[in-house]
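Every protein chain except one is present and positioned as in the full complex.
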Amino acid sequence: MSARYGMVIDLDRCTGCGSCMIACASENNVPSLPQATARTGLTPLLVRKVSNGEDGERRRAAFIPIMCAHCEHDTPCVKVCPQQAVEVDKATGIVMQMPQRCLGCRYCMTACPYHARYFNWWDPAWPKGMEKSLNPGVAVRMRGVVEKCNLCHARLHAAEEKAAAAGKREIDPADYEPACAEACPTGAIRFGNLADPDDPVSKEARSPEAFRLLAELGTEPKLYYKSKEAWVRALAESNSARNSEVQHG
Amino acid sequence: MASSTLMDARWIARGEERAPLSRFLLWLAPWIVLLAIGVYAAGLCLYYGLNQTNMDNRFAFGLWIFLDLGIIALGAGAFFTGFLVYILGRTELKPILNTAVVVGFICYSGAVSILMIDVGQPLRAWFTFWHPNTHSMLTEVTFCISCYLLVLSLEYIPLLLRNRQLKQLPSFFVFEHQLHKLVPVLAAVGTLLSFFHQGSLGGLYGVLRGRPFAFRTGFLIWPSTFFLFILSAIASGPSFLILITATVEKVTGKKLVADRVFRRLGYISGLLLALYVAAKSIDTLVWLNFTSRSEGFAPWQFYSHKPFGTPILFAEIVVLGLLPACLLIPETTRRRRWILLCAAAMACSGVLLNRFVLTVQTLALPTLPFDDFLQYRPSWQEIASFGGVIAYGVILYSLSYRYLPLFAAPKEGDPPHVSGH
Amino acid sequence: MFPGIDGFHWTFGHILFLSLFFVVALTILTTVASAVWRTAKDFRTHKAIDFYWKENFSELPERDRRCRHELAGRVISRVCDNAFDCRHCENYAQFVVLPATGHVNSLGLNYSDDRYYHRGHTWLKPEQDGTVAIGLDDLVEHLVGDPDSVRMPEIGEELELNQVAWRMRKNDKEIQVRAPLEGTVIAVGGPREGWYLRLQPRLDLHNLLTFRHLLRGPEVRGWVAREAERLQLQLRAPNTPAALADGGVLMPDLMSAIPEADWDTVLGDTFLQT
Partner (left out) sequence: MKLTRRDLLAWSAGAAAGLIVTPIPWKILDDTSIWSQNWPWIPQPARVPVEIRQSHCTLCPKGCGLRVRMAAGWAVGVAGMKTHPTSHGALCPLGFGAHQLNWHPQRLREVRHRGNASSWNEAHAAFARASSEGPVVIIDGYPGRAASSVYESFAEKNHGEYRVFRGTELRSLNPYESWTGVPVTSLGYDLENTQTLISFGAPLLDGWGTPGYVTRLWSEKSGGVDDPQLRIIQIEPSLSRTAARARQWLRIHEGSESALASGLARVLMEQNLVPAHPPIPAITISDAAARTGWSEDAIQELARTLVSRPPALAIAANENPTVAALNVLLGSVGARGGIVRKEKISHAYVSASAAISTARAVLIDSSVPWDFAPQTDAEIFRFAAWNGGPTKADWLLPAPGFLEELTDVPTAPALPVETYAVAPALVKTTFELQSAAQFLVGIDSSLTPPEKTIHDRCADLFKNRSGTLHAPESIAIAKIESVQQLKEQLWKGAVWVGEASPPGGLKCELKEWPPEPIPATAAGWADSWQAPVLPPLASKLYIESNLRDAPERRNA
C-alpha cells in the first residue's frame, strides 16, 4: 500500500518558538552562514509571524509554519523542472528534490506558491571541526542548487532499512517522524499518513476544522492547518494579499 | 600604427569605405571597457556563485531573465525575416537579411551566455539533454534555443566566410557557397524552432499555477502566453531591425537600405502588432474575469501595489501596443521616417514592458495572504553582466558591419573610386 | 533522453518531443554535412577553383567584365557573362569574325603578338618543348616595379585556370596573380628572370581551344588602352603628379611614385580580385 505522508499543524498551539526550524536545519545538515539574510537564508521550514492587522490592544498575532506542502496534483515544481531533478515519490507522496541533478535554474522556486524552496546561494560551510556534528544520514548540498523539505527523507530511509532488516515490507509508523514534528514542544505539528483512514492525523485533515493555504490553486497540498481563531482562519484562507502590511517573518 | 591600419584595410571589403581604424577603435573603446567589466562581473558570479547577485529565494529570477526574454523577443527579427524571404518569397526584404542574422545571433548568443551565468550549476546545463522533463517549458526552451543558436551560427558562418581575407581560402569560399545554397532549409528549421521557443518562453510563466498573476489557461498544453509571445516577438522583431538599421545609418552617415524596405518592415510589424494587441486584450479580459477568479484571486488586487498599477497595463496594451500599430499600418504615417522610427521604438518598448511585467511583477507580487510585495534591486554584478551583453552586441555588430558584407549590393558599373586623402 | 537512461518513460509526450528534437537536430546536422560533402566533392572534381573563380568574377565591377570583342572593337558594348571562359562561349564564333576596329598602342608599353594575354595581366608563351612560360605584362611591370617579395608555388603543384598562381608583396600590399592556364608547375622564375612560371599544360597545346580564352592581337591593344585609361582615372587626383608622363608613357614603379592612391582598389581591378 502506498502512503501519502502529510501534516496537520494546529496554529492555536504554535507558540512560534522556532524549535522546529532549528531541529529541521540540524537534521538536514542545513548550514548557518554568516552572509545569509532573511531573503537568502536556508529555512526549509519557516515559521512566519502574522497578525490580524489591527493596532493597539486589538492586535493579535499567530504563527504559521511554512514548508513544502508536497502538492499532490499537478505539482507545480515537478512540472517545471527541466531535468527531472524534482519528482513525486509514488510510494510516499513526498516531493523529492535531487540536489545532485539540480542545475540551479530556480524555475521551481518561481513556480512554488508557498515560497518553500531555497537556493544555496553560498558554499555550505561550518566552523572548523563542526562538520563532525553533521547528521551522517544526509548529504550536504553544494552551492548553486535548490533544496527544500523532503519530510526528513533520511529518517524514512532508516525506517525502511530497519523494516527490511526485520523482513517486513512496511515501516513501523513509530519509526518515522520528521524532525519538526518530533521537536514541536506543544504537539502543534503532527505528522501522519493521509492515505490511512485510521491515522489520527488523516482524520484531523479530513475534519471541517482543517484547511490548507491556497487550496483554490488546485494543487492538493498535503500540509493542513487548523485554528479555532476566526481571524487566523480568515487570513489563511483569504487569497487576496490584503494583509500585506503585516509584518512577515 | 600605419602598418596596423594597412593590416586592418586588408580585412575590409575592397572598395568599401569605412571609418579610419583609429576612429573605429575609439568607438569600440567604451564598449570594450563595458564588456570587460561585464566579463569580470560574470566571472565573479561563476567563481563565487550567485550570492554576487541581489536575487533571493523569492525573487529567484531577476534582471537577467528579463534581459533574456527581452532580447530573444527582439531577436525574433532574424527568424521572421528568414521566414518571409525564404519561405514566403518576400525577396524585397533580402537587403535586411544579413543584418537580421547578425542581430539574431547576437541576441541569442547573448541570452545563452547570460543563462549560463544565471544557473547555479552551469557545468550541469547539459543534464537537460540527458534527463529531459518533457513537461517543462524550460526543457522546450533549452532544446529549441540551443538548436536555434546552432542554426543562427550556421547562418552567420557564410557571412563570416565572405570576409575579404577568409574568402581567399577556396575551401572556405566553396563551403560558404554550398552552405548558402542550403540556407532555406536552415530558415525553415529556424522558423519551426523559433515559433516553439518564443512560445515556450511565454509558456514559462503562463504555466505557473502557483503565480496567479502569470497563470493562463490556453490550448492543449500551451497557455495563452505561448501564442502571445510568438505574436509579440514577430511583431517587434521587424521593428527592432528598423531601429538597428536606422541607427547604423545614422552612425555611419550612409544610406544602407532603401526606404521601401523600411516601410515594408514597418507595415509587417504594424499588422502583427495590431493582431497581438487584439489577442492580448482578449487574453487580459479572459484572465480578469475567469482565470484569476477560478484560482480564488481578485485580479485587481494585483494592481494595488505601487508602482505596478493599472497604468502599466494601459501602457502595455494601448500606449505601446495599439498606438504604434495605428502609426505603422497607414501608408501616410509610415512614410514619415521619424514617425516610423518612433512607432518602431514604441513597439519594441511595449514588448519589453510585457516581458518586464511578466518576469519582475509576477515575482514581486505576493501569493500567500501574509506575503509582502517585494522589492528587488539588482546588484552591480547583475547590471554589469547585463551591460556586458549589450556591449558584446554592439561590438560584434560593429565588427560585422566593418568587416563583413552586411549590406552588400551588387556592384553596378560604378565610377572609379577615388580616395586617399 | 534515451531508453535506459534514468528518467526516461515510454510516454506519448516524451516520444513525440524527442522525435521532434531528433528530426530537427538531424536536419541541421545533415545540412552541414551535405555542405561539407559537396565542398569536398567540388575539390575532388577540380570544379572548386573554377567555381571559386566564377563567384569572384560575378562580384567584379562591370567595368572589369567587358567582353574581349568589345575591347577589340568588334562590338560596341558587351559584358562577359561566362567568366571569361571563351572556350565554352556560345557567342565566341559569332563575334570573332567581325572586323576589329580597336585602338593602337600608344603608351610605350611592350606587348608582343606572339604571346597570349590573360585578363589578370599575365602573358603566356608556348615553348618548343611543349611547356608554356608565364610572366607579368608590361603594364603591371610599370605599376609594381620591383616587388618586395614573391611567393611562388612549389614545383609539381597543380594549378587550375584562374587560380591564384603566385603572390607578391609591394609596399605592404598583397598582389595575387591568377594563372592563365591549367597545368603542372615545372619551373619557377621571378622578376629577375623575366618569367615567373613554367607550366606543363594539362591540355593539348596544338588545340586552338586551349588558348581561346586568352587575348591576342587587337584585343590586347584595346584591352591595354582601357586598362591604362582606368589607371589614369584611378590615379589622377588633385595635388598629385600626373600618372602618365608626357607623351602618354607610363612612369615606372607607379606604386612607389603615388603611394597615396587607393591602391587597394587599383590592384583589385588590375588583378581581378574582389
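When the chains are written out, they are named A, B and C in that same order, and each has its own residue count from 1.
Definition applied: a residue touches a chain if its C-beta (ideal position, glycine included) is under 8 Å from a C-beta of that chain, and two chains touch if they have at least 3 such contacts.
Bear in mind the structure is a predicted one, so any value in this text is a computation, not a measurement.
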Hidden partner chain, touching residue among A:E72, A:E87 or A:D123: A:D123
Absent-chain contact - pick from A:E182, A:D196, A:E216 or A:E237: A:E182
Chain not shown: contacting residue from C:D113, C:D129 or C:E154: C:E154
For chain B, the residues touching the chain missing from this view: 121, 123-124, 126-127, 166, 168-169, 171-172
Chain A residues touching the omitted chain (full complex): 10, 12-19, 21-23, 25-27, 29-30, 32-33, 36-38, 40-43, 46-49, 51, 56-57, 59-63, 100, 123-140, 142-144, 158, 179, 182-183, 185-188, 226-228, 247-249
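Note that only the chains that are shown with their structure count from here on.
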Top-ranked pair of chains - ranking by C-beta pairs in contact: A-B
Chain occupying the middle, per Cα centroid: B
Approximate Å spacing (C-alpha centroids) for the pair chain A, chain C: 76
Euclidean distance of C-alpha centroids - chain A vs chain B, Å: 40
Numbers and ranges of chain C residues touching at least 2 other chains: 6-7
Interface hub residues of chain B, defined as touching at least two other chains: 130-133, 135, 139
Touching residues (chain side chain C, partner chain B) in the complex: 1, 5-7, 11, 13-14, 17-18, 21, 24-25, 27-28, 31-32, 34-36, 38-39, 42-43, 48-49, 51-52, 55, 59-63, 163-164, 172-174, 176, 230, 233-234, 236-237, 260-262, 264-265, 268, 273-274
Parts of chain B lying in touch with chain C, wherever the complex brings them together: 3, 6, 9-10, 14-15, 129-135, 139-140, 143, 147, 150-151, 154, 164, 168, 170-171, 173-175, 177-179, 181-182, 185-186, 189, 192-193, 410-414, 416-421
In the complex, chain B residues that touch chain A: 49-51, 55-61, 118-121, 124-125, 127-128, 130-133, 135-139, 142, 204, 207-212, 294-298, 301, 305, 362-363, 365-373
